[in-house]
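Only one protein chain is missing from this complex, and each of the others stays in its spot.
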Amino acid sequence: MLEKLGIFPEAASEFADQVDYLYFFLIGVTIFFVTVIVAALAYLSVRYRHRRSPVPTPVHGSILLELTWSGIPLVIALFIFGWGAKLYIEHQDMPPDGIEISVTGKQWMWKLQHPSGQREINALHVPVGVPILLTMTSEDVIHSFYVPAFRFKRDVVPGVYTRAHFTADKTGSFHLFCAEYCGTDHSVMIGKVVVMEPSEYEAWLSGQPAGETPVQAGERLFTDLRCNTCHAAGSDQKGPDLAGVFGSKRLLVGGGEAIADEEYIRESILRPARKVVFGYEPLMPTYQGQVNETQILSLMAYLKTLGGAAEGANP
Amino acid sequence: MNPLTVTAVPKPKRNFWNHDFSVKSWLLTEDHKRIGILYLLSITLFFFLGGVMAVLIRLELLTPAGDLVQAETYNKLFTMHGVVMVFFFLLPSIPAVFGNFLLPLMLGARDLAFPKLNLLSWYIYMVGGVFTLFVVFKGGVDTGWTFYTPYSSTYANSHVIAAALGIFITGFSSILTGVNFIATIHKMRAPGLTWFRLPLFVWSHYATSLIMVLGTPVVAITIVLVALERLFRLGVFDPELGGDPLLFQHLFWFYSHPAVYIMILPGMGVISEIIACFSRKRIFGYRFVAFSSMAIAALGFLVWGHHMFTTGQSVFASLVFSLLTFLVAIPSAIKVFNWTATLYKGSISFSTPMLYALGFIGLFAIGGLTGLFLGCLGLDIHVHDTYFIVAHFHYVMVGGMVMAFLGAIHFWWPKMTGFMYSEFLAKIAAAIIFVGFNMTFFPQFVLGYLGMPRRYHVYPEEFQVLNVLSTAGASILGFGFLLPAFYLIYSLKAGRRAGPDPWQAKGLEWTVDSPPHPHNFETVPVVTEGAYEYGPEEVKRG
Amino acid sequence: MADPSTIPLAHHFEDQEQQHETTAIGMWAFLLSEVMFFGGLFTAYLVYRNRYPEAFLEASGKLDVTLGTLNTAVLIGSSLTMALAVRAAHMGSRGGVVRWLLATIIAAGIFLGVKAVEYSHKFHDGLVPGANYAFKGTASADTELFFALYFGATGMHALHMVIGVGLMAVVAWRWRPNNVVQHPDGVEVLGLYWHFVDLVWIFLFPLLYLLGRHV
Partner (left out) sequence: MNQPATTSSPGEPASASYPLRPYLLVFFGLMGLTALTTTVAYVDLGFLNTTVALAIAGVKALLVVLIFMHVPHSGKIVWALASAGLLFLIILFLLTMNDYVTRAMVMGWE
């Protein structure tokens, strides 16, 4: 009803509905308190206006009254905090399976890549009802991936991988905005998120020029950049064998250990000397500037498929 | 009013205006009253400069397509609107104009603790202002007033360093004002003026000065680091070198959130004075209101992370900042309830300052409560960096601080100039401003939840209706803000003379004649009673 | 104590005692802002050192400890001479004030000279962040962060020292013999400022220089 008037946004995900309930509750609280205050101001101003009560009578303060009108707002505030925090935390942990989409923000365009290799600029086609797992980063400044219809927003910060997810429960085409100011064409860095029935999605997917899948691109890069000279099994093993590397625990030179997640792998490609695996020399050259973010994502997709602890590779 | 109709206009007594008209005496003055007037002139200049930019922004947003100015110019417009308004109007206005003018009068002192530093503070403010004007005329800066890295440090190619320098310099003006007030309030009170007999205006300025002194230097070093990164690639925030852009945001917001309390607390002090005077009653719960100012100053430093909920800040830290944000909302609620309760059993008259005060309470309540939306984690994800935020801080800054500033101007104008403005015109202006303000910014709440992002030069069609409404409101508001400039200046020429205490207000500043003598008090006053001693023995006022 | 009646009293103060306490409060409020100013730099140091411990240890190894320790001793000496200047001011001995202030200026000059030498070593070794940053060692990019903080912090500290030397010259000039009587608070405030500058270095020295010596 409100959507028709153009004063309320479409809700196209289950999380969006929950955010809307919280929003209406807070609107209720605001309307209640503002009416109470404005009504009190109006009544007291009229009742005690100068003509009607020329002589003011002093009034003693009351500790009890002060405590009530700081206690009650405190209780309401903590309740709102709790509700919002629960909503936020529940939405934090990534669902176990879903479609892995890699998002790269670049000055003034969104580059999105499907697991099966399709690349899209400023557009994202997703099936309805399937969790979409985003691995997001930026190649230059801070942008923010914002889909109002899903009430979903995450900043993409250069140098950091952000993991987030949403699940559409309505088909249709929804706005995609960049919400963090990023320069001249910040307001043109927008696009569409198209939610389709799963069958439509498959048809769209197959119709797309299936470019090199990230895994294939990763494998090609693994040889082009001569990673295999040190890391491939059987070579003179100057670098640690990378089978099953993703998700495994790596013992480091100088004590300490690290889980080989996306962050660790990206760091080892760009700044290898930061964390050197125990028993190896820091010989690996830095690839800073030789690989861009999308290529690193492809290498990572390839490494995930090198058998070992990683969870089942997605379709 | 003096019933005798005096034929010859009495020769005006010696006051801080007419004892020396030379420009030199004004530019080298150490009199806190003259420095207050100098500040009044300069912040009004910057307010109208920022206002012009606001009008241009609103005109640009009339149409979804960006056809008034290019994207580049629009980005510079909203950045300069932010920089000029925040650093050159909102932060200095009430403390530098009314704090400077009134604190010594309210405390029964002859001047602030460090008069020379006070003049230096104004000069530093003007040097910073010149840098910013230089930036405006040389082509502006397009990083947003928040200067987020890595855009501001690496990718922006506008005058970031000059703008950063302007803000860095003006920060010291704020620090010096804070230092001056802290020393004055501690050591220059008249005999008998204990802390709990102080007007709440003084309490709020004491809390504000602590924030000025503690917060401003952190943004100063942050801005210097951004300038160093641009000049010498000293990449403290550079992600290429392993730096973290979020560290910039931590250091920037550590100051910039308490800065919004620097902006609002003096306004709250003004409202306490006006509400007490025009309802002829002591402020209800004086100590609670006084301590809530201090609580806001202290808690204000713990909540800055609520600006960074969507930036990938750690979930635990977001929870901590969200909880602390809800705690800092409580002292403001206490103030609003106590102001409302002060009207009970009072004898209320609706002069213009009182209209602004009542407007402040209503609008600040809306502004404050919408802040709860932003502090709440689940909701902030959706509304962060949208027009909901723009509406929130304009409700608190324009609906709150500017209303309080206008209330203060009207309340103390007779004391500062000795002339009375025309109540009729002033009430019309207040009504226009109130209507224009709500029409401008209320639609932006709706736009925000619809998902219209901030700082957009071009926007989808479905947002146009609300934007047109907002622009219409902005033109009314802009016109409304011009009116006081006219009738206040006109009152200097043709206004009737205001006696020492036109409002029958209590307070030491009302015991001296208006405009006050250069040395404020002939003999140092001795205070025997609390503030706001509006008792029942009120004689019927004329 | 210099003869109180000759000490100038600003028109708006009741008595000497109020003027002295107000000046102390004002100066300490200003030092509060200076503490937070350097606080921003120390926060950046704290964050990055926790993030890249090895790189910071190794980069800190490139600093010259002997020069650092010498500088710390020189600065402590200048703190002493400044304290004696303040004492001389309270005792009303002009010669004492001028003499000790000049001694402090000389000590500060030595400190800045040693700093200049250190900086030239860094330029020479290519350890200055920026285009031609060439760090020879296992750690790589993150050491540039250490040197960015090193130059940021010690540069800002040196700038504060230059300002201090300027102020000392002015105050010493004002306290020259047969000039109008000056207020001892002027020297005391300068002393507070100088001791603060020394205080900052007391924390900068271990955090920057002594970091990885034991490794």
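As written, the chain order gives the labels A, B and C, with residue 1 at the start of each chain.
Everything that follows uses one rule, which is that a residue touches a chain if its C-beta (ideal position, glycine included) is under 8 Å from a C-beta of that chain, and two chains touch if they have at least 3 such contacts.
Because the structure is predicted, anything quoted here is derived from the model rather than measured.
A.B. asks: Just one of B:Val315, B:Met420 or B:Val468 touches the chain that is missing; which is it?
C.D. replies: B:Val315
A.B. asks: Specify the residue from the set C:Ile76, C:Ala116 or C:Leu159 that touches the hidden chain.
C.D. replies: The one listed residue touching the chain not shown is C:Ile76.
A.B. asks: Among C:Met91, C:Val117 or C:Leu159, which one touches the chain that has been omitted from the display?
C.D. replies: Reading the full complex, the residue touching the unseen chain is C:Met91.
A.B. asks: Identify the residue among B:Ile57, B:Leu176, B:Leu210 or B:Ala430 that touches the chain left out of the display.
C.D. replies: With B:Ile57, B:Leu176, B:Leu210 or B:Ala430 as choices, the missing chain is touched by B:Leu210.
A.B. asks: Using the document's contact rule, name the residues of chain C that touch the chain not shown here.
C.D. replies: Those residues of chain C that touch the unshown chain are 1-4, 6, 21, 24-25, 28-29, 31-32, 35-36, 39-40, 42-43, 46-47, 50-51, 65, 69, 72-73, 76-77, 79-80, 82-84, 87, 90-95, 177, 188, 191-192, 195-196, 198-199, 202-203, 205-207, 210-211, 213-215.
A.B. asks: If you put the missing chain back, which residues of chain B would it touch?
C.D. replies: 182, 186, 210, 214, 218, 246-247, 250-251, 254, 301-302, 304-305, 313-317, 319-321
Methods note: only the chains that are shown with their structure count from here on.
A.B. asks: So, comparing C-alpha centroids, which chain is the farthest one from chain C?
C.D. replies: Result for max centroid distance from chain C is chain A.
A.B. asks: When the C-alpha atoms of chain B and chain C are each averaged to a single point, how far apart are the two points in Å?
C.D. replies: The answer is 35 Å.
A.B. asks: Using Cα averages as centroids, what's the distance between chain A and chain C in whole Å?
C.D. replies: 45
A.B. asks: Identify all positions of chain C at which a residue touches two or more other chains, and write them in rising order.
C.D. replies: Where chain C meets two or more other chains at a single residue, that happens at 52, 55, 141-142.
A.B. asks: Where in chain A do residues touch at least two different other chains?
C.D. replies: Where chain A meets two or more other chains at a single residue, that happens at 271, 288.
A.B. asks: How about chain B: which of its residues touch chain A in the complex?
C.D. replies: 66, 71-72, 75, 142-144, 148, 150-151, 154-156, 239-240, 242, 244-246, 279-282, 284-288, 309-312, 315, 318-319, 322-323, 326-327, 329-330, 333-334, 336-338, 340-341, 343-350, 358, 361-362, 365-366, 369-370, 372-373, 375-382, 384-386, 446, 449-451, 453-460, 462, 465-466, 534-536, 538, 540-541
A.B. asks: Can you tell me which positions in chain A touch chain C when the two form their complex?
C.D. replies: Interface residues on the chain A side: 254, 271, 273-274, 276, 282, 286, 288.
A.B. asks: Chain B touches which residues of chain A in the complex?
C.D. replies: 6-9, 18-19, 22-23, 26, 29-30, 33-34, 37-38, 40-41, 44-45, 48-50, 53-59, 61, 65-66, 69-70, 73-74, 77-78, 80-81, 83-89, 91-92, 107, 140-142, 144, 146, 148-149, 151-155, 157-160, 162, 175, 177-188, 190, 271, 288
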